[in-house]
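The complex is shown incomplete by one protein chain, all other protein chains being positioned as in the whole.
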């Protein structure tokens, strides 16, 4: 098991750090937020990312990819996290791209995958229905009709769902817990309605409402009732990338906090000289290191095709999430009064971190999942 | 609701503090432990306690008591806790005395109660069977025979069970969860065997093994299958007194720790000047104050016959137990190397505190109980 | 009937006759009346109650009538408070000047100042704000840099204040300024002045918080002229007065809290809405964490009660009083963290129709809870105070709190 970046991955990390620092710093997110931008990311930045080849990283060469693996992808997400850079890399590439790669027909792949990689089209994944992530309880229904399928139901927390070119929708097609099927719903299909869910992180998040939506049989991905496995595998890749983004965001926030502790003077000394704050900062460092190891193990397990991947992904999402809650809370408190103002970026980090923590399963969800996968082993 | 001691109770507290400091200081416990004393307390001290009237505190005057209530009893337990003073006040008076008071026949009361109060006899309560307290799962059986009842089964964690003059045994007599009955088993009854459970707190704790034990119908307390309510009420009184003992022990240990922090010099300054330790000590103070309020509410609820008593007792046992875990752990750590030696009393406090935390329901047990009583309300 | 009993009977009768029914019981946020030059009434009842209490002098019942007060004795004032409480009368106005500056002016002000400042204050004609905190000060309150330079008959004030509640809506500010830089001890050289918020060179800008718009302002002073008769107490003697003022802050805040409808979110009842049946192990464990937090809140409420009982019994309550702000603010933060765990993305909404009013209120309250452990003495300052004043732990050779 490799728990560190190799040289190539390290180079990618450096490139990505520089790119996001220059092209998509925190100020960009602030500007998107203040302008009420619905898209939630800058198309030009996304275009440049695809030109750098990042959207091709995880795919096999046969599908136009670079076969660079999820550890490499983690490096990009980590860098994006450091700068709170927004892009559809998670939604369109990692989640929807994976589903097409793993379960799509040749026709589906050739229709969509090249365009996703090129950035000329975007898909978004629609999974969640309740307040919290729980794919076992999907109830949006897809019923067979003469001409294909009819989909009815609502999805929430659809990442980058607004202005997408289509959505991959996870639907219930049978009574068994895992009797799920995946459908592509192209934009423009009648009966589709989108509503903006304006979350604290100001990203593109949508409610997707499907009412009597008709799709042809060619939109079914893989076999009927057999979508759960592909879905879970794609979700795990997404979860690992979210963990990487969280780790990057937390490391950046921690560095900012340390810098504040070193320079902010109260009672005539830098506040970082107060032992109570030193010890709390040291515990944050401990959590960041433990989370980092869990994250690297998850990325490596995906790349090596290990059967431990689901468990290690849940370990990572849990541990990184625990750490992230702690680091984001402590960072605000240590910044004192200025930390709760919108003037500093601390609050922006806090808000994005808390949304990422909830996304595709919060710490509670993944604790139970990791434990039950261990019991099953 | 009164959450503070009144003047009379405060006088009792002062008297008890002085008595235990002089007659049963920590050194006495150490001596009992080092001599391997099986009785676990000093009979002379117990005799003096009864002469001071403390064994009569909770009983109505009609039964030879002082009707001084459980808030007063709490003052005595708190004082005993401060000095780790051992006596059968919990086992013989609060637990068994309560059962006889609440459920005993006149004959049973006249046979036992006066002697218990006088200290000339001792009874011990046998409830627990598993690793953790759970009276709903009692399985020791009592079966009706021609001449009375036959009892079969084992009890553990029988407080002051060794050398007792008899035991009150909670037995299952029906299938419903609460189909329990209470029996007096006098010492000397054939088929009774006692084994010492030598716990870390060096008190008198026993396993009570009953094999084909025959008792007459006059030993049944109250009605058959109807023992659970009396048992729970007596247990609640015991739990409140245990919480008081814990509170006293923790306050004494905290004072000792503060004194150590003020006087122990390292790196040329008192270690109590280190801010990280100051903040942790401040949090201990917070927990002690919150626990104290919960304790006083529980004692008052018992005395006022409130229907909230069970819930408030569980709140107190939970909150005091939480606090006690924290205070006992932190006290060792703050004492550093010397804190883990047997030379200091810190370890003796730690061990007694941890046994009391487990006794008659640990924090987990009482969290669930408090919550379910609230749900039911 | 004794004089005081007569007073009680009369007071009760007057209140029953004069306090409108609609103003009995707690008020929702935003429904309280703030006295001042631009006082606004949402209802005719509010105006009536305001004017009737003003005309009795009962905005400041225990102040001398000479300054617009009610002239009540301490015993009478206590009776009035009891009767107000009995009828659950809302305060006719909220006024920081009366609650905080007023007592200090009565103690330290000149006769001229009392006449000039107290009377309109007692009539609810002036809205006051507080100018203590500064951007560079934080918990280190004495680190005042806003300078007041002697210019003959007036001071010229430059600098800025932060965390001034309703700075943009106030008429006057009581304000700490530095009038001497020469002392090595920064508590020295500070003076207390009052200044007109409408004066030239004063600008108040509301602060955006992580929870959105706030009522806090940053206030900037650009060559603001403050006449010397607006210096309260001795020159360079402001620190003593400031400490006295802050002693009134707690009781003022509790008065405020007592009458505003608490925006209290009950953890267990919201949990019941979002997690009606905890079935999975993780939901059951989450519920157990919430139950523990609810029990802790219960323990805190019992502690509030116990503090009151101890105080009434004449016992020292400093050890309990020192934990209250810390425990309450940390418990609130903890509670909202649990609510976010329970509610998932429903607690992560910022605005829009996709979330219910209560959900958006919870999101905001959660983010605001981060302010509560910092404002009004951060948790770190509270812990320092407990360690040093309650537990008597030794001072570090140097240092203090964040």
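To keep things simple, chains are lettered A, B and C as they appear, and every chain counts its residues starting from 1.
One rule holds in what follows: a contact is a pair of C-beta atoms (placed from the backbone, for glycine too) under 8 Å apart; a residue touches a chain by one contact, two chains touch by 3 or more.
From a predicted model like this one, the values you see are computed outputs, not experimental measurements.
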Residue of A:15, A:110, A:293 or A:306 in touch with the missing chain, whole complex considered: A:293
Residue numbers in subunit A that touch the chain omitted from display: 1-4, 258, 261-262, 269-270, 272-275, 277-279, 281-283, 285-286, 289-294, 296-297, 315, 318-319, 367-368, 370-371, 374
Residue numbers in subunit B that touch the chain omitted from display: 128, 130-133, 156-157, 195-202, 207, 264, 266-267, 269, 271, 273-274, 276-277, 325, 329, 332-334, 336-343, 346-347, 350-351, 354-355, 358, 362, 364-365, 367-368, 371
Contact set of subunit C toward the excluded chain (per top definition): 278, 281-282, 284-285, 287-289, 396-399
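The definition used in the following text is that only the chains that are shown with their structure count from here on.
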Identity of the chain that, by mean CA position, is farthest from subunit B: A
For subunit A paired with subunit B, centre-to-centre distance based on mean C-alpha positions, whole Å: 53
Touching two or more other chains - residues of subunit B: 274-275, 278-279
Interface hub residues of subunit C, defined as touching at least two other chains: 380, 383, 399
